[in-house]
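Data block below; observations after.
With one protein chain removed, the remaining protein chains of the complex are shown where they sit.
Our next item is chain A:
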């Protein structure tokens, strides 16, 4: 990746960052540039694309709500899970290879068996795709790695 492309992606990320902070009130935001930012045990290779890690004000949709048992015992809401955000510009064209490499650099979420890709019940990786358009509108989509049942069905 050339430096020009990298700086484009970093600018893109700053747009998404301010949108998340000031329009959607995300907290605990951390910028991710290399693999070390995600997992200290790995090498210092750059991520395929710069990302954001943060906590939404409310829990985003979760296919297997882990808090269902907690809700009964405590009236306090548990803090929402942190999410990985991938900024993308609307005019970009990505391939399956790119998406796969983004997911492959993410850690397996807690609760999933090690290397349990074959296990259907293993918690699947997911990211929030932030699509930025030319007028700085940002729309957010949840993308799962693997087959995950839609929420309302």
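Quick note on the criterion: a contact is a pair of C-beta atoms (placed from the backbone, for glycine too) under 8 Å apart; a residue touches a chain by one contact, two chains touch by 3 or more; residues count from 1.
As a convention for this text, contacts and distances are computed from a predicted model.
Student: Of the candidate names "Origin of replication complex subunit 5", "NEDD8-activating enzyme E1 regulatory subunit", "tRNA-splicing endonuclease subunit Sen34" or "ATP synthase subunit delta', mitochondrial", which one corresponds to the UniProt protein name of the undepicted chain?
Tutor: "tRNA-splicing endonuclease subunit Sen34"
Student: For chain A, which residues lie in contact with the unshown chain of the complex?
Tutor: Per the touch rule, chain A residues meeting the hidden chain are 19, 23-24, 56, 60-61, 88-97, 99-100, 103, 117, 128-131, 138-153.
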